[in-house]
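Every protein chain but one is kept in place in this view of the complex.
Here the chain labels run A and B in written order, and each chain numbers its own residues starting at 1.
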Amino acid sequence: MRKGLLSGLLVGLLATQAYAANSIKLAITGPFSGGSAPMGASMRDGAKLAIAEINAAGGVKVGGTMMKFDIIERDDEAKNERGALIAQELASMSGLAGVIGTVNTGVCMAGDKHLQQKGITKIITPAAGSDSMTQWIKAKVKDLSIFRFAAHDGIQAAMVVEEAINRKYTKVAMLYDATNYGVSGRDDMLEQIKKQGNKLQVVVSEKFNIGDKDMTAQLLRAKNGGAQAVLIWGIGPELAAVANGMAKIGLKVPLIGGWTLSMSNFIDNAGKNGNGTLMPQTFIEEPISPKAKSFIAAYHKAYKVQRIASPVSAAQGYDAVYIFAAAVKQAQTTDTKKIKLALENLQEPVHGVIATWKKPFSAWNPADVTSHEAFRREQAVMGMVKDGKVVFGNDADRKRLIKNATSVAGKK
Amino acid sequence: MLKRFILIRGIEGLMVLFFAAIPLMVDNSFMLGLLTLLAIYAILLIGLDVTVGYLGQVNLAQAAFLGLGAYTAGLLVNNFEFGMVSALAAATLVGLVMGGLLAFPALRLEGPQFALATLSFSALSATILNEWESLTQGALGLQIVRPPLFGMALDSKGFYWFCLLLLGLVWMAMKNLLFSQWGRAFEALRDSPIATDAMGIGTYRHKVAGFALGSALGGLAGGLYAFNFEYLQPHVFVYELMVILLLGVVLGGRKNLWGAFVGAILIVLLPNLLSNRMLFQIFSAIGFLLALGAGGLALYQKRTRPFQGIAPMIAMGLLVVGSFTVQNTEDWRKAIFALMLFSVVVGLPEGLMGFAARFLSKLFSIDPLPFASPSDLDQVLVKQEVDGSPLLQLQELKCYFGGVKAVDGVSLTVASGTIHGLIGPNGSGKSTLVNVVSGLYSPTGGSILFHGKPLVQGNLFDVARQGISRTFQNLQLFTELSALDNVMVAMKGWYRSPLPLVLMGLTGKNEKQAEADALALLEMVGLANQARTPSKDLPYGAQRFLEIARAVARRPTFLILDEPAAGLAHPDVTALLGIIRRINKQGITIILIEHHMDVVAGLCDTVTVLDGGKIIAEGKPDEVKRNPLVIEAYLGKGSESASPVTVCLATPSPVPA
Partner (left out) sequence: MDQAVIIQMVVSGALMGLVYALVAYGFQLTFATSKSINFGQGELVMVSAFFSLTLTDLGLPYYLMIPGGLLFGVIAGLFVERAGVRLALEQKSEGWILMTIIIGLFGFSAAENIWGRDDRPFPTPIPSEPIQLFGISITWLEVSVAVGVFMIMAIIELFKRKTLLGKAFEAVSADRDAAELMGISATRTIMLSYGLSGLVAALAGILISPITTVGPTMASVLVLKAFSVAVVAGLESGFGVVLVGLFLGSLESLTSYYVGSGWREAPGLVLLILSLAIRPTGIFGKAVIRKV
């Protein structure tokens, strides 16, 4: 019977793949294909780079034996449905130490609950909107196995708004894409404007769809409203269409927005129209410290590229693996629940490429998401597009990071 | 009988038990997730198959109905604390109503326009779900908590069994529906919408009903989808999902419940299949060998066009090459879908299950159920009282196409109980005249009285419902249906069953009666022993007879026969005369368009001769034959000395005259 055969296969497909017994099974998930692929794939490649380094050095010492990392890669295609199924798959895997990954908020919303149910440790990186963490506060969970390793939208929105205020603007236009990311970014920015004393007047608040190429309507409204800056939240090539559209209608004001403005598909397509665009960054592809220098060189060499598609994602993926490895070392086991406890109370600082992480997470506080958030305002800097590259937007940031790197002591 | 029961019902039962038992045997939440999704997609695809398979239309809106159903269920649970059953019922209802609303305008369209209308509908509903933020939360997504079922909280196992149960119910209901008059009507309208209307079955209403039904299942599946994932975003329900759904239906096999099920398995498993390289290589190799074997054999036996044999081989060959050379197969996902779909659509149009069914039916031959014994013809065609009064009266009837006056002021009376001949050279307006009477064309002027009252005009279906039935000059059989089904479907108006009873499968008695009646009619035209033959496989003459049997199955008072003898061999013509007389004997009034003068002379009580859209003669056949105007019309001027018209004068024209 064909159906019998297929259902037999169904069982066969699920048979656990053979992995070395003495290994740390770490799953990396994210969109490796589709529109969010630059972020997902850069994160994966950064993480794999860290794993290769750790494995090359013999692995992590657990209970007297050196254990290497085994990677389980899953492409969620930025689809919620796939995300849910992958999470279910991971949740039912035996001996899984943890999960790193995810870009899209929807994928977190659909999938993470399966991991949380089984208490599997997950570090969300490089992105995901605020809902991916605040959902746990709403659900009033007492104990959470999900961590986030990303400059969350709250920090970024705060920086964007702060930048506009520092530049003495009073009227801004707000543009955002019609995805979860864009809409929650808008909400975060509005909240920050309120928090920072209502110094900005939002003259227009406009949406654009994924795939839109003509932004004339939105931009004309911004221009007619007298906007002094365009605050923007979106992913991908539409951002470039906005920059180009601004040049076309002669709206000569700065574009300030989320960290995705550092992605190659914005920088390349906007060309010179992108110059001067500002965005918060956790990592700038500039060899300001020995650690950063070796990371950038190793990445370029390993993946045969001249420029990282999304440096932030790559660096976060890289650091997340090192933090995870430190937790394994401290827990002295690959039991995911013990790793979670270790993560909440990391004793030794982790020297990452973004910063030196000292106690990045603490025990879950059901009233405060930041207990499971690694990034604080200090780890983020303002980046600026300049002639096809992202450079430091404020020289003060650059100096601060260099100083931190040399003094080695990261601040919390 | 027993074998049949075991093989068909038994397998279905076993499959249900097997799938229900999996979670008891294996404790694996991933497996459970896949199985739940499988059940949901199976429901969705069964719905899609109604339009894509049975109605034969490319429907690109099913993903939208999934989304509408999902949001309906989710919002009702969130905002009004609906329970599981009531929320699902509402989701189904929304699917049904929205499907109906879309179907009203869209189903007047055919082929590409229909596909475009459904495509636009999908895009529009995604836009609305995304933009109506106050209701749907837009792109932020909607979080839902799975509601209790009759006060009972369902865990993931319980929910899976619930989905499986619903799939079982949907399966049985659809099976009952598709093997009833409804299913036959769906297939009939796909093969010939014109004949479906002319047989009083109603193309439009069945299309709308079928589409709405399929959409309702989409809505139901959407509700389950919402409760399965407990999180919804509008961008999920878009074009890409639609293409995958089409892949499932086409690959699994259209017009086939098992096909929808296999399609659902494929959809659910494909991502895993692709991520496991080894498995993918094996599968593509099997596919290639299948294409090579099936295509090669068909080519060798010259059963197929070269393209149909070779193209799938190339496509599957590409897949095999790709499976070994491409770095990351998941990146090529869409291309892999495309190659598989291409091969199946070209080389295996009936899909995997259609193919398997053919194969299995050879392996386990199941004897078809024996027929009911034919009814008495006199009971099927109850003798109607005739009194020779005027049944059909045409007054100054006109039908113009632009400047062409196809029918130009014809007044004519057909007396009840008679056989009225209508002859004339090609282009004289005979077929146009009956096309106007039967409602295919609207008259430009004049009036038609039937039973002394004005007859509805310009609508085949309405005219058919008045008791007028017809055959077609160019055959309009339901080609995919068997001879018996062709006749039975025309009895739809006669044996009506309420839809709920049909869905529950409680209409067996009616079916048996219809079958017996249809057999009697097939016997009348000499096709009783070919009742199971698909009508497209019947010889030409038999097809003509079958059309007559089908037209009579409507139990009309008035029958239009449009060149029934065209192309018939001599023995068949003799048989035809007998059949027409037999029908007339039951009191059915007949209008007969014919070129064969001997047929007309042997049958007709009165003959009307048309030329250039006008009547040039009328009377008994013998008088008309000698009328110089008629001779001139047929043979041209200067042939007064010619003998009366006796021969078949011209081949029938391919276009309506």
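Keep in mind that, in the parts below, a residue touches a chain if its C-beta (ideal position, glycine included) is under 8 Å from a C-beta of that chain, and two chains touch if they have at least 3 such contacts.
This one's a predicted model, so the numbers in the text were calculated from it and none came from an experiment.
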Using the touch definition up top, pick the residue from A:269, A:289 or A:356 that touches the left-out chain. A:269
Answer key for A:42, A:180 or A:218 versus the chain not shown reads A:218
Which residue, B:131, B:462, B:511 or B:598, contacts the hidden chain when the whole complex is considered? B:131
Out of B:63, B:167 or B:339, which touches the unshown chain? B:339
For the chain left out of this view, which of B:10, B:105, B:445 or B:508 touches it? B:105
Chain B positions in touch with the non-displayed chain are 56, 58, 104-106, 108-113, 115-117, 119-121, 123-124, 127, 130-131, 194, 239, 243, 246, 250, 305, 307-308, 311, 331-339, 341-342, 345-346, 349, 401, 435, 440, 472-474, 476, 654-656
Residue positions on chain A contacting the omitted chain are 33-35, 37-38, 178, 206-209, 211-214, 216-218, 220-221, 224, 236-237, 240-241, 244, 247-250, 264-265, 268-269, 271
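The definition used in the following text is that only the chains that are shown with their structure count from here on.
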Length of the line joining the C-alpha centres of chain A and chain B, rounded to whole Å: 52
Give the list of chain B residues in touch with chain A in this complex. 11, 15, 18-19, 22, 26, 28-34, 37, 130-131, 133, 138-141, 143, 229-231, 233, 235-236, 258, 261-262, 265, 269, 271-273, 275-276, 279, 328, 330-331, 333, 352-353, 356
For chain A, which residues are in contact with chain B within the complex? 1-3, 6-7, 9-11, 13-14, 32-33, 74-75, 77, 79-82, 84-85, 88-93, 105-106, 109-110, 113-114, 118, 131, 135, 178-180, 182-184, 210
